[in-house]
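All protein chains but one are shown in place.
Up next, subunit A:
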Amino acid sequence: MGKRKLGALEKLDADLSSLQYKCRRDPASYRDDFATQYQQYEALRDLLLQNPSTTDSQGLVSLKDLIDFVAHVADSYPTICAAFPDDLRELLSQHEELEPELRDKIVSAFVLLRNKDIIDSATLLNTFFPILVSTPSKSLRNLLFSKILSDLRSSNAKSRNHRLNKTVIAVLHTLLTRDRESPKGLWAVKITREMWKRQLWTESEAVALMEEAALSENEKVIIGGVRFFLGGDKEREEAADDSSDDDENVDMNKLRHQAGINKKTKKKARELKHAAATVKRKEKKKAAPHPLNFSALHLLRNPQGFAESLFSKHVQNSKSKLSLDSKLLVLQLVSRLVGLHKLTVISLYSYFLKYLTPRQASVTSFLACLAQSVHNLVPPDVLEPLVQKIANEFVSEASASEVCAAGINSIREICARQPLAMGDTLLQDLVEYRKSKDKGVQMAARGLLSLYREVGAELLKKRDRGKDAALGLRSGELRERRYGEEEVGEIDGIELLEKWKSDERRKKREEAGLDPDAPTDEEEEEAEDWKNWDVEDDDDSDDSGGWINVESDGEDISISDSEDESQPSSKKPKLDVSASKDKENQFMPSKSEDPEPKPISKLATTRILTPADLAKLQELRLASQIHTSLPSTKRAKLLAARHADDPLTAAEIEAPGLLGRKSTKEEKIAMAKADRETNHQSTTAKRKEKKAAEGKSSTNKEKARKKNFLMTLGKAKGKQKRSLVDVRKTLKGHLERQKRGGRRGNQ
């Protein structure tokens, strides 16, 4: 039914939109009219409440329009409209029966009231949230969800509204915990994920919420929570990247130049101003410090407990009704947690044993999970049967090459994390596969070999060890690391910095004519350091650029400098070998029998490294990398070094298996074509084709143009023989063509 045409009699002498305009312009004068309209609204509302399912679209003025009108001017008449928000709430509470258009209008009117600050966020959320959770209508749910999100975003836009966030999190928490079986908790997950993505919620409360979701009873909620941990941070990073490079570059110089030349209008001036503001904002953004956001996995309060309960509740529990895919997701999270936080969940490894057969569905994911959950504190005797089983099930001449490659590769991934899980006979067997015909198997076996040349060369046969490993073994430099032994932590390249610093100092003192080796007093050196605190930049930024105020999440870390003051002599960055050796012996007696222990630089522990120092450190590190030729294995390791937080996926396990595979012709063609556009056509040709497709015929002109040349000869006359009318036509035609721009026009 279209809009009814109004007869002359039906026309209103005044409509709501003009009244709205007038009310906004001069609220006091139109108070009576507004009061009348409000009464009309009340009358219609009473009518609706008598029978909420009626539609009043027939009448001239519908309740919908009135609600819209009242919401728009409500801020001008606070006394009259005092009960209006409550009315809307009451109407909305009958959302099942209302007609959809009216319902949506009420929702948007409510949001409008919020935007005009007539009601506060808490009221809005308290109204919308129960409906969001309970309504059966999908469109209403979508609408409410978007409104709730936008309200949360806008109230967090200028500064974080901690109080509101806390209440919302509390509400979501009760939603999750009240009924663990219902899928309603999904809304909590959705909202949290969205807020996490936009970096509005970055606290551990939100993470605790998702922890609760992952431990609920409903499969959808569980998967939502688990996916948050697995993908939420990546999503957040991507969103941040997107927002940073969305607006195009503005060339201010060009704009200014144009403004000098072109006609000066208000619009142009405004545009220039706008562009300047954009550039300024961008600069500011660039200079702003990178926000310190911890990933959700790091914000967990009790990773060990979480991993254990996840595993025992959803994975190990034979009564859990999760599908295999969901179970795998949970398993991924558990193994990720175990690997990342170096947790001890012993039953996890024996659980894997059942699933390590090539016939198991999505076995590569299981393999990836297993490898991911291994770390250097897992007892080797727990892992040995797993490795053995993988070798038995996957790696044999009879099995398919992809299977074999995936098996070896997963063994390599496990052993990279815990080298002690491998025995020498098995390793020597597996290494033999590098002579396989299949390229994938070959590569996987080579990977394993090169790994063990580095971490456990004595397990290999002598001829397999390679030059570097053999030399290292003989000199005692390469030793097998024992179970539980940790590498001594140090800052890469700190000794270079230390050396550079002492050289600098020596140089300076020589210039000043002092004894280069004499100890300096601390104060002087300190002052010098603070003086060139920052890296020498071109622009002198006087503000505290680069420093971020991290809001404490409860406890503060207090750093006392008293130690430094008490023993100034030990603070010497000089290579006081004996002193440093003493120190070292105190701390790690196990290492004292080493032939020549590397002195540990105490620069970083005794002094605050300034940004200038860090920049120099990076420079020195790069320089040393270029000069010293690293062993090939180490270089490869550097290349392959991944961030510890990155997950291991099934695709990575499968990767070598795909190496040897021959691609089909179609794939090759697709690869060669890449994303190039196929069959290029000129614009004219495209237009012609489109015209033909629409079923339009060609014009007379086109026909004439295409006509066979020989057929036109008969009609071609000499110029002299033309009639006057023809001449006139030609001349006129010429003029017209000039106007149009050529014979074919700009068609």
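Methods note: a residue touches a chain if its C-beta (ideal position, glycine included) is under 8 Å from a C-beta of that chain, and two chains touch if they have at least 3 such contacts; residues count from 1.
One rule holds in what follows: contacts and distances are computed from a predicted model.
Enquirer: Given the options "Decaprenyl-diphosphate synthase subunit 2", "S-adenosyl-L-methionine-dependent methyltransferase", "Pre-rRNA-processing protein" or "Ribosomal protein", say which is the protein name UniProt records for the missing chain.
Expert: For the chain not displayed, UniProt's protein name is "Pre-rRNA-processing protein".
Enquirer: Can you say which of A:Y30, A:F228 or A:F394 touches the chain missing from this structure?
Expert: For the chain that is not drawn, the touching residue is A:Y30.
Enquirer: In the complete complex, which positions of subunit A touch the hidden chain?
Expert: Answer for subunit A: residues 1, 4, 6-7, 9-10, 12-16, 19, 22, 29-33, 35-37, 39-40, 42-44, 46-47, 50, 56, 58-61, 703, 706-707 touch the chain left out.
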